[in-house]
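The other protein chains are all here in position, but one chain of the complex has been omitted.
Take a look at chain A:
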Amino acid sequence: MASKTVAAKDIITLHGSAAIVSEFFCYAANSILYNRAVYPEESFVKVKKYGLPMLLIEDESVKSFMSNLTSQISEWLEAGKLQRVVLVIMSKATGEVLERWNFRIETDNEVVDKGVSREKSDKEIMREIQAIMRQVASSVTYLPCLDETCVFDVLAYTDTDVAVPFTWIESDPKLIANPQMVKLHGFDTKIHKVDTLVSYKNDEWDEEE
């Protein structure tokens, strides 16, 4: 077994892992909204998280949307029913999908079924998440400029047997035709493994390959 640099390992339960993943998603979504300028800079406030200055949006409706989302995602993660979460950025005017931030989740079913817990250092997880956050921030260098006003939406891919709460509706995947895709870092809590991928619409200006 490859040795880790950190000595201590912490026990991670299903509940804890779900909390980590849903919290990660909340911060990642906020970070994406800030970096892609979906909402103006002034509406964000800085907080310290994952050892980085993270930005959270102040807007009430978005905050409540996020909190509902994270609680529901957390619930689904604990049931092992969530397959992926996708943050979609669409043009406000045309409704066309411009960017898709795809967080694919692999759940260790043994933990869901038997309720065992795993071990992994908290610091290690934090470092992995840090790497992703940094990548999201730097993604602005290659993602095409979003000149127009955009809105975002979040889609959850779940198993078919999940009970849909009243507050969620069925949706189509909102895919992008001929997207460019970039795979980012992922992180793993030993119970849930999250992979990040961003796909975006080809910029017309980008003629050279």
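We adopt the following convention: a contact is a pair of C-beta atoms (placed from the backbone, for glycine too) under 8 Å apart; a residue touches a chain by one contact, two chains touch by 3 or more; residues count from 1.
To be clear about the criterion, contacts and distances are computed from a predicted model.
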Omitted chain (choose from "CDC20/Fizzy WD40 domain-containing protein", "Golgi pH regulator isoform X1", "Annexin" or "SMCR8 protein") - UniProt protein name: "CDC20/Fizzy WD40 domain-containing protein"
Touch residues of chain A, complete complex, unshown partner: 1-2, 4, 38-40, 43, 59-69, 72, 75, 83, 92, 102, 104, 106-110, 128, 131-132, 149-173, 175, 179, 181-188, 193, 195, 197, 199
